[in-house]
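Before I ask anything, let me first share the structure, which is written out below as structure tokens.
Of the protein chains in this complex, one is absent; all others appear in place.
Should a chain be cited, it is by its letter among A, B and C, assigned in written order, with residues numbered from 1 in that chain.
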């Protein structure tokens, strides 16, 4: 029954890149880029009758393989981005301290054009797309 | 009771920009940019035991104000993008023909770094962000 | 590259069941239940400074297999429900007329407790859950 579930908690976050992205390659050749993202949301204060700043959610964003490489080449601290991915909430304990990490494994990342402009250079070519472009 | 609902159907789509974005400004000065987006998804064929191409969803994407201006300056036909926004399903009838339109009013748009790299230039400055950058 | 995409457009809708669910079993034994769902959303009118009714999105909801059976047994016209599933936007043409259908293939459906109470009877038992219940 559970085998039919193919969805994990997928969410989309818009926020500010708060740390310089760190890029590394694992021993078996997988590219990984990670950074911290801060998302401040607005909420409507019914008493005050206006929008006010809400609290900030903090996430660790991780991007793998080609997405990881392109994020490392494109994203800088202070950028405004949009991230779609899978949420992972993990308890950790390193013997000295314990805590909870909140991570998003990115499936798509882009600079948020709400806040600026971007120049895009395609690095991945796909043979089966031309038909869509003939519309 | 319904007054507490502040969420409409919000969704995130990754796809291919299939038409050249059209940009216009309304009589009362609101910038609007719109284009068609094609999203082809993969699905797991349990009989074949592998991933196969699924069908394509088509959307009309509309971006307003500053986001509309930046999309017009940044997004081209053939680009791979990620869009977060509110879904609107509308029946229309122009007297001659009738149909259903499926539109997403964008809240955030970005080039999808899964498919390439981007150079971002910030156009919107916000006074209350420096604190986030000190982390 | 596209092979890594396992997510289609997933969305969640809260709305009103607007037609009596129709239940059938295909020739090869798959249970299917479908109905129409209306989702009216609220939006904040900045000119008026208050929340107003937005327009209504209409969807055809389809549920398969065990979920389809349980929906047929539980959901009635007029109920308020929440549906999570995959969006499918399809153009159709039956020779006489053509149009666009907007369908959600449900992955989860439940009565929305914002609007009432429900009594749940479990029909699916899973061996690997007890560990979660010991928390």
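Just so we're on the same page, contacts are C-beta pairs under 8 Å (C-beta built on N, C-alpha and C of every residue); 3 or more make two chains touch, one makes a residue touch a chain.
Keep in mind that this is a model prediction, so the values were computed, not measured.
Listed residues C:8, C:31 or C:75: the one in touch with the omitted chain is C:75.
Take chain A: the residues that touch the chain left off the picture are 1-3, 5-14, 39-44, 51, 53-55, 57-59, 87-91, 98-102, 114-115. Although one chain is not displayed, chain C still touches it through residues 6, 12, 14, 16, 18-19, 36, 38, 40, 44, 53, 56, 63, 66-67, 70-71, 73-82, 84, 107-124, 128-129, 132-133, 135.
One rule holds in what follows: only the chains that are shown with their structure count from here on.
Central chain assignment: B. Criterion: smallest distance from chain C-alpha mean to the mean of all protein C-alpha atoms. A separation of 17 Å divides the Cα centre of chain A from that of chain B. Annotation: 23 Å between the Cα-based centres of chain B and chain C. Shared contact sites, meaning residues of chain A that touch two or more other chains, fall at 6, 44, 66, 107, 124, 128.
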